[in-house]
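Every protein chain except one is present and positioned as in the full complex.
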Amino acid sequence: MEIFAQQIFNGLTVGSVYSLVALGLTLVYGILHIPNFAHGALYMMGGYITLTMMTKFGLYYWIAIMISMVIVGLMGVLMERFIFYPLRDAPPIQDKIAAIGILLFLEAFAQFVWGADYQTMPTPYGQVVSVMGLTFTMQRLLIIISTVVVMILLFLFLKKTFIGSAIIAMSQNREGAHLVGINTNKMAMLTFMISGALAAIAASLSSPINLVFPGMGHLVILKAFVIIIIGGMGSIPGAIIGGYILGFAESLGATYISNDYKDIFAFILLVLILTFKPTGLFAKGGHS
Amino acid sequence: MFLETRQLTKQFGGLVAVDHVNFSVEKGKINAIIGPNGAGKSTFFNLISGFYPPSSGQVMFKGQDITRLPPNKIAKLGIARTFQTTHLFEQANVLDNVLIGFRLRTKSNLIDALFLTKRLKREEEQSKEKAFEVLKFVGLTNMENKIVANISQEEKKRVAIALALATEPEIIFLDEPAAGINPEETEGLANLIEKIVQHNITVCLIEHKMKMVMNLAHKIMVLNHGKKIAEGTPEEIQNNETVIKAYLGGSAIA
Amino acid sequence: MLKLKGVSVQYGAYKAVRNVDIEVGKGEIVVLLGSNGAGKSTVFKTIGGLHKCTEGEIMFEGKRIDQSSPAQIVKTGIVQCAEGRKLFPRMTVYENLMMGAFIHRKQKKEIENTLHEVYELFPILKEKRNDLAGSLSGGQQQMLAIGRALMSKPKLLLLDEPSIGLAPIIVAQMFEVIKQINKTETTILLAEQNANAALHIAHKGYVLENGSIVVEGSSEELFADDNVRKAYLGA
Amino acid sequence: ACAGSQISQSTGGQKESSSKSGEGTVNIGFSGPLSGPAALYGERTLNGIKMAAEEINNNGGFEINGKTYKLNIVPLDDKYLPNETASNAKRLLQEYKTPIIFTPHSGGVMALQVFNETEKFLIGAYTSEPDVTDAGNSLTIGIPPRYDGYVEPFTDYAMKRFGKKLAALPPSTQYGKDWTKTLLPQWEKKGGKVVYHSSIDFSKETDFFTIVTNALKEKPDVLFIGGASEPTAKVAKQARELGFKGGFIIMDQAKLDFMEKITGSYDVLEGSVGVLPLVKSNDPGAPAFVENYRAKFKDEPSSESGLNYIATYIFVEAMKAAKTVDDAEAIRKHMQDGLDNLPKDKRVYEIPSIGDDGRLEVKRKVAVVEDGQIVLKVVD
Partner (left out) sequence: MTARFKQKAVVLSIVLLALLLPFIIQNDYFFHIMTLSFIWMIGVYGLNLIAGYTGYLSLAHAGFFAIGAYSLGILTVKFEIHYWLAFFLACAITCIIGLVIGLVALQTKEHFFAIYTLCVGYIIYLVIDKWESLTGGVRGLIGIPVPPDLGPISFRSPVSQYYFNLFFLLAAIFMMYRIVHSLTGRTLIAIRNSEELAQTIGISTMKNKLVSFVLSTFFAALSGILYASFIRFIGPDISYITMTFDFLIFLLVGGIGTLSGPIVGTLLIVWISQQLQFLQDYRMLIFGPLLTLLIIFYPKGIVGGIFSWKMKMQEKKKRLSMSAKSATQRAEEG
C-alpha cells in the first residue's frame, strides 16, 4: 500500500511534466493543425536558459524561470513568424519537416553554446520531506503544485477571457476569426508564446530532478505526442488528463507489470485506445 | 417497391434528426423532399446512402435490405448522390474528376496495373468514354481540361452531377442542386434534371427553391423536425395547411 | 459612407473584379446582383480586407481602408457575414455570438443588450445557445452567422447571399430581419441571387457581370430594366 | 553525377598519404557520433585522439626510414549509425587513404568489419563489446578493457562491506546487459541474493524515482548502477533521497569523479565501488595527461579520452616498429612492439600486452569511496 501511494505520487510528478509539455503542443496543434515536432527543442532551450540565468547571472530560481519563459516564448513567436507563417498554405507534412529542421538546428545550437555534456540545475528546494513513510522532495511537490496552478491559469485565460476564446475561435475557423475582427497573426504569435512558455516552465521545473543536455527534449516529446493523441488532438483537458494517465501508467506499470516493458505497454495502450476510438478520448463532435 | 424507407430513424444524442420516416421513391419520377432548415433532409439522404448508420428502421432497394451497407456498396447497387456543399477534387481537372466515377464498374486491379493488361487498357478507355458521355450529357463539353477550382459554382454543380451519373446509377439523390445559383441558371439545371429522368434514372432531390420543386416534382415529401408531415403531389402540398404553416409561409411560392 | 473607386482584384493572373465603382450611403440598403462567379464575394472580401485590391481605392467614412488589415476594418465598423458562414464549429452558439462582440470586449453591459436583440431576432439561436455551432442545420448556421455579425454593432453590414439554402419561410423572415436591422441605422450592403426579394427591400442596386458593373440605379430603376428582369428576376 | 565528379576531384591532389620527399602526412580516420544524443561521448573519444596527434606533430612528427611524418586526424560524424560509419570509412579510404579508422561504437565496428580485411585498414575499436574482438577479425584493435575482470573485486568489496542483498538497476544498453549477465551469477555464487533486477533506459526516462522506489522496497544492501556518469549519479542521488543507506556497485562506464559533480559531494556516493578515475590515477603518464587535457578542452578528462589518447600513441609506435605507415597488416603485427616502445610519460594507463584477439590488455584499477574520499583499492 505504501508502495502504491509512493508510486501514485511518482506518477503524479512525471505526469505533471508530461501534461505541461503536452499542453503547449496541443495548443499549437489547435491553432496550426500541425504537430510541432520542434516543441521538444523548445523544452530543451527552456532548461538551458533557466540554468544559464541561475549559474551565469546568479538569478534566483523563479526569476530565472520567468526569464526563460519569456525567451522561449519569444523563440516560439519567431518560429511562427519565420517558419510556420510562410508555410500556412502548404500541406501539413511540410510543417513537420520544417519543424524537424528547427529541431536539428536547436540541438546543434545548444551543443555549440553549452557543450554536449550533462549539466545539473541547482534548486532552492532540495529538501527531502517524509510523511507517513512516503518520501517527497520539495522540488517534486513544487512540480505538482505549479503544474496545477499553471493549468488553472491557462484554463481561466482560455475560457474566461475574450483573448483566450479568440485563440480557440481562431483554431476552429481562421477566416471566421478575421470576420469578427480578431487579428489572427497576433493570436498565432500569442499561442506560440504561451506554448513556448509552457515548455520552458516544464523544463525548468523538471530539470533539477533530471539533467540538462542537448537531447533532453527527446525524453518528453514522443510521450507528449502520445498524450495529445490519447486526449484528442487540440483538446486541452485531453492533454492534461492524458498526461496524468501516462504518468500513472508508467509508474504503476513499472511497479506491477514490468519496468523493462512499461514503454511497450504504454504504447500498446495508446494503440488500443485509438483502435477503438480513432479520434482520441476527448475528441469533440460537430462538423462544419 | 423501388426504394423505400421503413420507420427510418436517426438520433444525434438527444436530438431525433429523422423520426420514423416511411417513404417510397417512385421509379422513373422526380421525387422531392422539402422542409425547414434542420428538418433532417440531408440526414435522411445520409442514411440512405450509407453515410450514417440509422438508429433504427430500414432502407430497402429493389427488395434488398441495404440498411447497413457501406456507402461504396450502395453506390455499386446503383444509388448515386451529390452533397449539399459541393464536394469535388478541387485541384484536378474536370475530366479527371469525372473519370473516376466509372471506377466502380471496372475490375482491373493492382496486377492489371503492373502488367498493363488488356483489361486495364479496355477499362481505361471505357472510363474515358463514359466521362465524355456524361460531360456531354450535363452540357460541359470542352471543359474537360479546366481545373475545378477555377470553374463557376453552377459548373461545379454540373460536374458533381456528371460524376454521380458516371457511376451509372438507377437513382440519383441531389442535395440542394440549385443552391447558390441564379434564376436563369436554375432553369438550365431544372432542364438537366428532367433530362436525367427521361434517361430512366430516378431522381430524388432536396431543394428550397419552391418554384423549381413545384414545377419539377411528381411527388413531394415534407419533413419537419425529422417527421414526415405531408406527402403528395405539388398541388396537394401547396394547399396543405400544415405545410404552409411550417414551411411555405404566407406567399406559397417565393 | 462606403465608396469603392476603380477597384480591381486579381487572383494570380485572373482578374476577378475590374474597375468597380460602388457607393453606399448612410442608412441605405444596397444590393449587389450578379450571377455565379460574377465577383460579388470578391468585392466583399476586398472591402473586408481579406484580399488586397490591385488597383483603386476604398474609402469608409472619408478614410482609406484598402490597406488596412481585416481586424482594423472590423474595428472601423464594417462587418461581414461571409459566404460559407465561417462559424466556429466546436464552440457553442452562445460562444460564437460572444466572439462576434470581440472588438467590443471591454463593454460587457452593451454586449448583453446586443445579445438580447439578436436572440429576439432569431429565437432559435436562444433555444440552441448551448449547442455546438457545427451541429446546427444549414439554415440555423446562416442565422447564427448573421447574428454573430450583428453582435459587433456594425455601422456597415455586408451580407453575402444570406438566403442561400434557406427555406422559403425563413427567406421571407430573413429579408424582414434585414429591413429591421436597417431601421436601427445599420447600413447594409447585400449580395444576392434572390434578386426579387432583395430589390424589394433595397434602396439601390448594382449588377455585376464578369467582374464589372453593368447596370446601377435605384431599385425601381432596376425593376424597370428589361435586361435585369430577364436575367435576374426570372420574368 | 555532378556530386560524384566533385568527390573524385577532391580525391586527387594533396591528400595523398605520402610523397617521395622527406615529409609526409599520415591520415587517421575517425567516425563517431559528433551530433545528436551521443555527441558528448563521440567528442570525448575524439579529443583523446586529437590531443595525441597534436602532441606528436608539435614534437616534429615521427620518423620512419628517414622520412618525417605528421598525423592528420580526419573526423567524420556518423550519428551513431552503422551505415553512416560504413559510408564514412569508404570516404576516408577513398579520399584520405587512412590506414587506421577509429570508431567508438560496436555497431560501427561491425559494419566496418564487413570490409576492413579486404580493404586492409585497422579498426581502432573503442568498445568493450566482446563480439568485436571475438569474431576473429585480424585487423581490429579493441581499445578498452573487457569488463569481466571488474566483476569479482566489485562483488567482494560490496558484499563484505554492506551485505548480501543486491538490487540491479543497470542501463538498458547492451553493455549494461552484458555486465549484468556476468555480475549477477557471480554475486549469487558468492552467496548473495539478487532481490530486484530491472534496467533503466537513460534515453527515455525522465525520472528515476519510480524504478528506484521499486528497487528499494526489497530493502537491498547494495545497488548496482551504471551508464553515462551523470544520469547514473542522479540515480544514486535519488536512491539516497528515498532513504537508501547501502553501497553502490558502479559499472565501469560511469566515472566517480564525474558523478561527484552531479551529487555535489562524495558523501552521497559513500560505499561505492567503481573504476579509478583517471584524475586519481598514479600511472606515469596520467598526471601530465590530465593537466594538458584540462588546459586544452576546459573539461575533465575521462577514460574515453585517455584510452584513445594512448591508443593513438601505440599505433604510431607500431608504425615505427613496422617501418610502414600504410600497411595495416604489418602495423597490426607490430602492435606489441608499439606497446613495449611506448614512452613512459605517455603511459596514461598500464597496458603490458595485446591479446591474440586484438584487445589491449589494460590493467584494471578499482576505486572505492570511503569516508567521503576516493581510495585506490586493488590493482590486478
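Each chain gets a letter, A, B, C and D, in the order it is written, and its residues are counted from 1.
Heads up, the rule we're going with is that contacts are C-beta pairs under 8 Å (C-beta built on N, C-alpha and C of every residue); 3 or more make two chains touch, one makes a residue touch a chain.
Every value quoted in this text rests on a predicted model; they were computed, and no experiment measured them.
Considering the entire complex, the omitted chain makes contact with A, B, D. The chain not shown here is touched by just one of D:Arg91, D:Arg161 or D:Lys377, and that residue is D:Arg91. In the full complex, the hidden chain is touched by chain A at residues 29, 33, 35, 83, 86-87, 90-94, 96-98, 100-109, 111-112, 222, 225-226, 229, 233, 260-261, 263-264, 267-268, 270-271, 274-275, 278-280.
Of the residues in chain B, those that touch the hidden partner chain are 49, 51, 70-73, 75-76, 80-81, 83, 87-92, 96, 99-101, 103-104, 106, 108-110, 112-116, 120, 123-124, 127, 163-164, 166-167. Along chain D, the points of touch with the absent chain fall at residues 1, 3-8, 11, 34-36, 39, 43, 75-77, 80-83, 86-88, 90-91, 93-95, 106-107, 110-111, 113-114, 129, 131, 135, 172-174, 177.
The rule is short, and it goes like this: only the chains that are shown with their structure count from here on.
Where touching is counted per the definition, chain B and chain D have no chain in common. Chain centres computed from CA atoms place D at the largest separation from chain C. With centres defined as mean CA coordinates, chain B is found 47 Å away from chain A. Between chain C and chain D, the centres computed from C-alpha atoms are 74 Å apart. For chain C, residues touching at least two other chains, in rising order: 135.
Across the whole structure, chains are in contact as follows: A-C, A-D, B-C. Across the interface of their complex, chain D is touched by residues 3, 6-7, 10-11, 13-14, 17-18, 107-108, 111, 115-118, 120, 128, 130, 135, 137, 140, 206, 209-211, 213-215, 218-220, 250-251, 254-255, 258-260, 263 of chain A.
Chain C makes touch with chain A in their complex at residues 48-50, 69-71, 73-75, 79-82, 85-91, 95-96, 98-103, 105, 132-135, 148-149, 151-152. Residues 162-163, 165-166, 168-169, 172-173, 175-184, 284-288 of chain A touch chain C in their complex.
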